[in-house]
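As structure tokens, the structure follows; a few thoughts come after it.
The complex is shown incomplete by one protein chain, all other protein chains being positioned as in the whole.
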Amino acid sequence: MTLSARDLHLKRGGRALIGGIDLTLAPGELVCLLGPNGAGKSTLIRCLDGIWKPTSGHVAVDDRPLPSLHRAELARTIAYVPQHSGETMGLDVTQIVTLGRAAHRHRESAGARRALVAAALQRFALAPFAHRTFDSLSGGEKQRVLIARAAVQEARYLLLDEPTSALDLRHQLEALSQVRAMVDRTGVGALMAIHDLSAAARFADRIALMKEGRLVAMGDWRAILTPERLRDVFGVSAHVGEIKGVPYVLPTEVP
Amino acid sequence: MTQTRQPWLIAVAGAALLALALFATLQGVTQIGAVEALRALLSPILPSSWSADLVPQDVAILTRLRLPRTLLAAIAGASLAAAGVAMQGITRNPLVSPYTIGISPAASFGACLAILAMGERGLSGQVMLVGAAFVSALVCAVLVLGLASLRGISGTVLVLAGVGLSYLFGALTSTLQFIATEQQLAVIVHWAFGSVNGATWDGVLVTGMVLAACLPVLLAQAWALNAFAAGGDEVAASLGFAVMRTRVTVTLASVLMTAAVVSFAGVIGFVGLIAPHVGRLLVGGDHRRLLPFAAIVGAGLLLLADLAGRLLFAPVTVPVGIVVAYLGVPLFLHLLLRPRGRAS
Partner (left out) sequence: MKRSHIILSLLFALVLGAGAWLLSRGGGGSAPVVAAPGAFTFRDDVGRSVTVSTPLRRVAVFNRYDVEFVRAIAGTGVIAGVDAGTAKERAYWPGMERAAIIGQGQSTPNYDAIVALHPDLVLIPRNGSWAEAERILQPLGIPVAVVTAWDVLRHEENARLLGRLFERPEKAEELNRFYRHWRDLLAERLKGVTRKRVYMEEVADYRTLLPGSGWHDMIETGGGLNVFRDVRLDGENRGRGNVQGFTVDPEQVIARRPEVILKLEPGQYAPHPRAFSRSVLTGIAARPGFSELPAVRDGQVHHMSYYLAGGCSKIVGALQVAKWLYPERFRDVDPDAVMAEWLTRFQHVPAPGGYSASLGEFTS
């Protein structure tokens, strides 16, 4: 029972965005997807959720091919947290989080749905914002809402596309902790594209490293985030280590 | 910003609309009392003794002149508002409306073309009229809304494209004026600005049925519209909605409603812009609530505009399309120029 990609390729406008990706995501683990801009992280995530169709290769959810799943069923299996963008035309926090139940709405009563959403708002400390418009929130609060929406989807897999890029230090830590907590508590399998190498090393069970559309390495952070690898993939020299159990990756210079 | 979410707001709005409609029906050169009016309106279903003492002329005025006009204004307002809400949800753009993206002018062109081709007699002619308006409006919608789904197109560019198409179809309609005979010209000029002056029961029936059929379709898409508003195609897909199917359904319903309205009331701008805006301010962006509320606001707005057009310069009637423009243009500019959040 995994979310797996096999030999995934996607070409757009003559360019290969991703090529030959093999990846498996199991429930209960947090995998961080790393790589420089343009490495294909967002592309891969979109292919995994069926938002984009790969040119070739297969995506399978729990041994079933992705195209065979009905859209709504897919939404109950995979949840997607996008990079936040755009105005939301006056929707409030409760309504945004309620959208997470969209794929479930034909199978439950309105009351049950309201209760579920209220519980999620509590869990993510969003209850004070319940009736505020989404657009009036700060970046960190917005990200919390999107994660809460994904949580409410009650999916088995969670795909997050750079959830912390626009956040300040504290909210970065909070968001990542929340995702980690979700993985640990509910057993969802989470794949998170992220820029912050130290955070990835700290929170992930496994690291997947991408470069120019290909998966170049996968495994424990100590094996993947070596200075040689970093120079090769990111083009920077860096110190890598641990302080009191917290990993760090400190870029030093461009060689 | 918090919003009122009391469900009774919709009920209150509905009641206010009914009162406004009754008031509007009573306004006119011939003075008819409210009680007499109610008796006249209910006379088909009441025992004849109730309406025996009513002046037949008054009853005829109410039921053949005033009531169709009131109803057409309300239905047109509701249709344009609902279409506006739906289009704004799909494109995540508060500047989008049947008028600003050229769909109303396109429908007008189609209707004019139909008039030139066949004259405007008979109900079968009416159906062809709406059909021609629909096809023409659909062409425009495909162009503009198709543009909206392209990645990298900013909201302002979309509206600019819509304005361009507006001009194009307006120019096409003007060209038709040149090749029209005098009689046809009089009819075509009618369409340039919207008016409910010539409202008849035929028009009320057709537009009413279209509204009654399309509004539930849009309401059924309310969840999907919320998802689109929340994050566009990708988020909607990830939440389990069939993106293409939703786009097509919403576009078809919105365009059909617009085409029906334009076929009988001409081009009325800005209702599809103002009503959704007011609706969002008062009941928020949840389409399950916004759609019916904005429809009520749109109906009321057009009723008020028609009233103003009739009463302010009596006995000269200012077409409702002109009055609405005075309200709509300042709002449009405000929406265009206000600082927005991160661009979509």
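Labels for the chains are A and B, by order of writing; each one numbers its residues from 1.
Everything that follows uses one rule, which is that a contact is a pair of C-beta atoms (placed from the backbone, for glycine too) under 8 Å apart; a residue touches a chain by one contact, two chains touch by 3 or more.
Predicted model only: the values in this text are computed from it and were never measured.
Chemist: Quick one: jot down which shown chains the absent chain touches.
Modeler: When the entire complex is considered, the left-out chain reaches B.
Chemist: Touching the absent chain in the whole complex: find that residue among B:V142, B:A220 or B:L312.
Modeler: Only one of B:V142, B:A220 or B:L312 touches the chain omitted from view, namely B:A220.
Chemist: Looking at B:L17, B:A40, B:A74 or B:L145, which residue reaches the missing chain?
Modeler: If we include the chain that is not displayed, B:A40 is the one touching it.
Chemist: By the contact criterion defined above, which parts of chain B meet the unshown chain? Give residue numbers in ascending order.
Modeler: Considering the whole complex, chain B reaches the absent chain at 28-30, 40-41, 43-45, 56-57, 59-68, 71, 120-121, 175, 177-180, 182-183, 185-187, 189-190, 195, 197-198, 200-201, 204-205, 208-209, 212-213, 215-217, 219-220, 222, 310, 315-317, 319.
Here is the rule we use: only the chains that are shown with their structure count from here on.
Chemist: Where on chain A does chain B make contact in their complex?
Modeler: Going by the criterion above, the answer is residues 46, 49-51, 71-76, 78-80, 82, 85-92, 95-96, 99-100, 102-103, 105, 131-136, 153.
Chemist: Where on chain B is chain A touching in the complex?
Modeler: These residues of chain B touch chain A: 1-3, 5, 88-89, 92, 94, 223, 226-227, 229-232, 234-235, 237-242, 280, 284-286, 290, 340-344.
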